[in-house]
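The structure appears right after this line, and notes come after that.
All protein chains but one are shown at their positions in the complex.
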């Protein structure tokens, strides 16, 4: 951490600050005195230093963090890719492409079983489906709740596909015991109380990026889970909020290579929520693969026009067949191209 | 709701959609057939209609909501201003200016009592202070928690100021029983499970705007609380996330008159979090008053440079004295100017 | 265009509006009277109708455009892809992948000839290079200007690569006579006077997307050029401004398939300016190809660390060799995958 002091900072105050930093945070402070201003350089673990506290000091003009504020999620301290393996054998982050597909909301047994069967046949490796739904309006369908979870488990039994579904409340953690991957939605990315509790369990967490979260904040939320002891975090880019209205959100695919450099965690992409339009899903799925994503999360509904939520962005099983075929073909080509390099 | 159909929509499918709308949502559908396209006009309560569902229909090109999706928060159905009165007599939304002041975090008994005393003397009508703190980093100070709540209650006893403090978890609602106003922070504005539970209690809720929430989404979150039966919602503008970095967030003061037109709920402004800089608080407090805000939330710390969080944006009690004096003087002038008009 | 009138709009005023629309804009107006409100549906060419004018009418509550405001750039009226062919034979938009590569700024004859030679060998089909440079600071290097143009022409002579370079001023159009493709930079995307003049010449124009321009505004700027008679417009996505700071801008790759649906114009992608980091260029180039882009614009500098501008995002010729190889390999696989579908 580099601290730039104000031009006329008094020597005594500088000394007080230096001592406070060394005592409170156990770092070594080097002082560089320039003609116009003095700069402090901190050596040691500055992760615990509160930038706000530093900024509030009289003599401080500016603070620059050199070290990233996340540790467990940081590739620097964990150079190898994290590979998340499920008890049933599926792996995420090992170089393969996982595809999580299914309806936005679980609606009926028939629906979820049918969709699960179809996406499995097309090559999906996980079944996604919402039982508890975060909806902007209190008057919109809020999901089948625990009944939805049961239907998901039923579809898992039928198809063998592990299930991914969203949690919205700390008190539901027990109910999600037999869910294979627990999803934290974009709106809860900074629901720190939920993150803390998910850090205490031993189950993969799919952490969606918040609508207006920076990549650093996103990694800090992963850090919340990991700080509690659960290292099984999968990141999911799902579009950020910008001024553009042609798509529901703006899919930030550059986040994929950025994350790959900064962190060892796997990162997947959700083109359905990002674009909000089924007609854009194929092209953005292909782009996500070429950007280096570890997987895709795609909405598939047997009958999008009767879907109880997010129908406009769902693919039919027939459309998903085609997308999956292309995606796997591109992944194969991509892997060959990347392998040739080595 | 106006539904624009695709140019070549088949008559049978249009009829099916019309019937589905009338049966599922109990609305009357008028059909207007143009040369190029057909438009459906829905009459009745369209609040419950899922736009996603409509968009997913084959024949639909576009949907335009004429009615706002919120009802209880809507000024149309509740023309008079909501005035929130505390058992201790304080009112919010009655034309007076409430000032909620205090430290970002409660730290010690001495600190909170001293600040409470000072802000009371300067004219603050509420004591604010964080006991549970949402922090981006798991390694930052997370608040004194229940101990902090006790210290706030102690300061209330000493000064008589009602207390405002943030809740972060459903299971804490009981613990917040004797808090006067419960705050929902920006990051939890769409923590719908929390909103639902707060809708079941009878206590004013201060709902901060999410970092990237539209005004409509914000009102929909108020609607969540009100749909549960709790109409005591106070809105708080605290800056939105934009590309500008000169301030921590961009304070959207136009939200104040926009809210005043759309809703009957009181709206206050937090210039401290919005700007992130104590040197901008005075000017933006004055601007908020002139924009028509019902109140201000201002961070005051006895010793900002030793504050455990958000020190850079806190005023000292001395600075707050001056700001409060100016703010009240401007409010007086503003009221006279507005009264003369009538 | 659908115009929703206010609930209590008077019949006389509605009639006046209807007549005004029919007379001023030669459209047919259908009236649909509902219980709560009246809706006007306009049939005919509404491209010339000023939305502002409509909104300003007393009785108008809301306006919804059904027709896009652009005509010449609209795929609806020009279903086939526009293919731009240069006198020297190169084509853009014909399904092939064009690569425009070269330094941000032209610096010396040696430099530009060397880079041109290297990028040609690697497969680039155009040489890009800045002679006039838009710089945020008046104190930064502003380009070699006309001397830079001469050096570009020299490099074209040596390599046979057509040249692409940015214009910043109407009075320079004559000077750009022998440039092969004239680039309009992001900051000038809405310099309408420049666009109008470029509409009068017969030369391909590369129109970069403005930092905060919607896709519709971008197409409207293309429309400005085309309205003047010049249909040779190439669109270039180069990142939009968002709150994220990990990349210089946020590359909006979903703009590629969106444009492909809305317009017949070719669209290319500039990952160098979008990300601002050379380490992200390879991955985002691959993603752009998979998103369906017609080409790439990539910065290559013989010696990025001595580049007079934008060095941080430039590739060395050696790095570009590798990127180009991978990009062409992926494009080949992509084409096969897409062809199989048919």
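Note that the chains take the letters A, B and C in the order they are written out, and that residue 1 is the start of every chain.
Methods note: a residue touches a chain if its C-beta (ideal position, glycine included) is under 8 Å from a C-beta of that chain, and two chains touch if they have at least 3 such contacts.
Values in this document were obtained by computation on a predicted structure and should not be read as measured data.
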Option from C:121, C:193 or C:318 whose C-beta touches the chain left out: C:193
Subunit C, residues in touch with the chain not shown (by the definition above): 47-48, 50, 52-53, 55-58, 69-70, 134-141, 168-171, 187-188, 190-193, 196, 211-212, 217, 220, 223-224, 227, 241, 304-312, 314
Sites on subunit A contacted by the missing partner chain, in the whole complex: 2, 4, 28, 30, 32, 34-37, 39, 41, 43, 61-62, 64, 66, 241-243, 245
Touching residues (missing chain, whole complex) on subunit B: 212, 214-216, 240, 242-247, 250-258, 261, 274-275, 279-280, 283-284, 286-292, 322, 326, 329-330, 333-334, 337-338, 340-341
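Note that only the chains that are shown with their structure count from here on.
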Subunit B on subunit C, rotation in degrees - Cα superposition, rounded to nearest 5: 180
Geometric centre distance via CA averages, subunit B-subunit A, whole Å: 27
In subunit B, residues with contacts to at least two other chains: 241
